[in-house]
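Of the protein chains in this complex, all but one are displayed in their positions.
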Amino acid sequence: MDTAQASWKDKLHEIIYEADTKAGKLFDVLLLVTIVASIILVMLESVPTIDAVYHNFFNIAEWVITLLFTIEYILRIICIKKPSSYIFSYFGLIDFLATIPKYLSLIMGGTHALLVLRALRLLRVFRILKISRYIGESNKLISALKASRPKITVFVFAVMILAIILGTVMYLVEGNADSGFTSIPRSIYWTIVTLTTVGYGDITPATALGQFIASIVMIMGYGIIAVPTGIVSAEFTAQNNTIANNTKACTNCGTGKHKDDAKFCNNCGDKL
Amino acid sequence: MDTAQASWKDKLHEIIYEADTKAGKLFDVLLLVTIVASIILVMLESVPTIDAVYHNFFNIAEWVITLLFTIEYILRIICIKKPSSYIFSYFGLIDFLATIPKYLSLIMGGTHALLVLRALRLLRVFRILKISRYIGESNKLISALKASRPKITVFVFAVMILAIILGTVMYLVEGNADSGFTSIPRSIYWTIVTLTTVGYGDITPATALGQFIASIVMIMGYGIIAVPTGIVSAEFTAQNNTIANNTKACTNCGTGKHKDDAKFCNNCGDKL
Amino acid sequence: MDTAQASWKDKLHEIIYEADTKAGKLFDVLLLVTIVASIILVMLESVPTIDAVYHNFFNIAEWVITLLFTIEYILRIICIKKPSSYIFSYFGLIDFLATIPKYLSLIMGGTHALLVLRALRLLRVFRILKISRYIGESNKLISALKASRPKITVFVFAVMILAIILGTVMYLVEGNADSGFTSIPRSIYWTIVTLTTVGYGDITPATALGQFIASIVMIMGYGIIAVPTGIVSAEFTAQNNTIANNTKACTNCGTGKHKDDAKFCNNCGDKL
Partner (left out) sequence: MDTAQASWKDKLHEIIYEADTKAGKLFDVLLLVTIVASIILVMLESVPTIDAVYHNFFNIAEWVITLLFTIEYILRIICIKKPSSYIFSYFGLIDFLATIPKYLSLIMGGTHALLVLRALRLLRVFRILKISRYIGESNKLISALKASRPKITVFVFAVMILAIILGTVMYLVEGNADSGFTSIPRSIYWTIVTLTTVGYGDITPATALGQFIASIVMIMGYGIIAVPTGIVSAEFTAQNNTIANNTKACTNCGTGKHKDDAKFCNNCGDKL
């Protein structure tokens, strides 16, 4: 257990899985650069004019990145004590999926579907961020969103039902007006586009009645957009208050987060 | 009154109207599946390419669902003590309207207008949700929205007046510019599309003055969208505070607004 | 001063200017109906297809409304003690402007510009609302908005400067791309359309660089829309807190709005 006894496996583990040493930090930075480079490659490759010129370069670069990811994946398995705990973990699966697309293209041919796998490499970024996560503000963000989840779920469900009913009504009103409301699913799509205030304009009401109903839908969307905002705002405000109250801690039982004007601990009754 | 004396009517009542027994829960799940299936049918039927192929299947499936709803509706009337209290209740009317569209189509022919009746079946979902409602968060959502209602009403009214005046101004400015502002109602429709930040782009100002006024309308819309959000946020924040505070009061000194997990009064140290 | 001495002028004053008596309420309702009718007339008249059929009816109806408004205006002047205090008041001017458009059309011909005057009739609605205003919630809304005004002004000013700079940048980038950015004012119009998340799509970036900058502008708009919402939310929350605290009032000096846990009046020091 002593560091003197640390084998090369332990050292490798420290470099790859942790970020406390210089080598560990360097590894993280290199990994980040490789991930970002691989994503930029995916993007540029999809632009026809660029791909026409640099097709060979993209092919070679993708092989280089795939090899680097393969080496990293093997090293990760070697230097961990229980390989299965890594392989079937969330990040283990992401790492695996990030490595295989180019190998799969040998078998399946360069299908478009592999692009999504390659885009998923971006999720690997979270591994590197995870380390600094506790310093950052993302924890607060996530806990506020988690606290809002039940309310948000109810809300999304209500919006869905509203969209289906309003979509059916608009299909009836505009269905024959040659204005894009050709089926109920398309009308529901329009309703969501409108309720969320996105408003593409690819489908727009053409009849007077349709425009009147659309106006009502928009004003409803106004009110509706206030709901998730209100939920999240209240959650952040509540969180801020909790943090502000955090200063007092009971000397007897250690309970924190007392109210500002508390004179006695609300857990053990000891005077604060 | 003893459960031993419970007739088949009482048992049926328990299954259909309540969700405490296994059979009751199963009934609710089956009902939910039927409702969702009927809605998906309505949607798919409206897509011309799908309807062309499966028209007969859709017809038969709609008859099956109609028969199931008919049986359920009759059972609901039979097993309740005062049938009229069900028939004329909110959900009684919804159930009736959900059942009749196919029968009506025999008399009136398959008119489009019946589609809305069929879409209203979705409202039946709320009956099943109602049961679990008290566990969920929808109560909080609804009470926050109810508390905001008077403010929201005043707000919607003010937006309406603003839309009419701005719409008239835009009609004057853009009326001759061949840019879609062909009448005041259409200009009002444009104003609402703009104020709510939906922005379809089916009608857009073409003159320099029109674009200048539109810019002002948009920045106003910016400020205006803040109002319902602010109202609802404040309501949720108030609700969060109330919930956190209301639950406990010290029996010794009467101090209230203790934290949810408080075991001792934070004013006098007495056990809660 | 006794009601027995009340002349017909006093009675008329009570009917027209107040809403406490039955006759006064009836007068308000009739006035509201006339105003709304006159606005609907203005709207329908602007629709070419409707105007073609009902042109004569609209002409006569406008004369009837003008005569009713004229009679009301004269009565308001007669039954008040100081006519000048009415004529030059805010509502006196609105009433005058609401009455004259048809007379002006005799002199000037039926120019479009008179439409705005006729749309301003809508402002008369506020007179009737004013009475019930103190019961409603509009006071709270208005005071929250007033408290937010200095912050909102600073904010709108900052958005303006941002729009001008970003508009100039987009003009440079997209100016030659035949994508609608034909001049800086038009580019500024596009920036405002984008920052406010309205997004008509009448002008959209066509070059890759333009789309990249547009993406940044949109994410900025995201953050920016949070500012007025945040300001108004905080104002409403503050207002709610004040209202919640309103219950305690000092028995000695009558000062209200004490904090919930106050034991002594914060104005006179008397025990609460």
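Read from first to last, the chains carry the letters A, B and C; within each, the first residue is number 1.
Here is the rule we use: contacts are C-beta pairs under 8 Å (C-beta built on N, C-alpha and C of every residue); 3 or more make two chains touch, one makes a residue touch a chain.
Please read these numbers as outputs of a predicted model, since none were measured by experiment.
Participant: May I ask which residue of A:A37, A:A61, A:I77 or A:L115 touches the chain that does not appear here?
Facilitator: Residue touching the absent chain, from the options given: A:L115.
Participant: Per the definition of touch given earlier, which of C:T21, C:N59 or C:Q211 contacts the omitted chain?
Facilitator: Considering the complete complex, C:Q211 is the one touching the chain left out.
Participant: Sort through A:I16, A:I80 or A:V159 and give me the one touching the missing partner chain.
Facilitator: Considering all chains, including the one not shown, the answer is A:V159.
Participant: Write down which of C:L41, C:L117, C:L141 or C:I231 is the residue touching the left-out chain.
Facilitator: Residue touching the absent chain, from the options given: C:I231.
Participant: When the complex is taken as a whole, what residues of chain A touch the one chain not shown?
Facilitator: Counting over the whole complex, chain A touches the hidden chain at residues 39, 42-43, 46-48, 112-113, 115-116, 118-120, 122-123, 125, 136-138, 140-141, 144-145, 152, 156, 159, 185-186, 188-189, 192-193, 196-202, 225, 228-229, 231-237, 239-240, 244, 260.
Participant: Can you list where chain B touches the absent chain?
Facilitator: Residues of chain B in contact with the hidden chain: 197-201, 229-230, 233, 237.
Participant: For chain C, which positions touch the chain that isn't shown here?
Facilitator: 150-151, 153-155, 158, 161, 164-165, 168-169, 171-172, 175, 182-185, 188, 194, 197-201, 204, 208, 211-212, 214-215, 218-219, 221-223, 225-227, 229-231, 233-235, 237-238, 257-259, 261-271
Going forward, only the chains that are shown with their structure count from here on.
Participant: Rotating chain A so that its CA atoms sit on those of chain C: what angle is that, to a multiple of 5 degrees?
Facilitator: It is a rotation of 180 degrees, to the nearest 5.
Participant: Among the chains, which has its CA centre at the largest distance from chain C's?
Facilitator: A
Participant: Could you please state the distance in Å, as a whole number, between where the Cα atoms of chain B are centred and where those of chain C are centred?
Facilitator: Roughly 29 Å separates the two chain centres.
Participant: Among the residues of chain A, pick out those that touch two or more other chains and give their numbers.
Facilitator: Correct list: 197-201, 229-230, 233, 237, 261.
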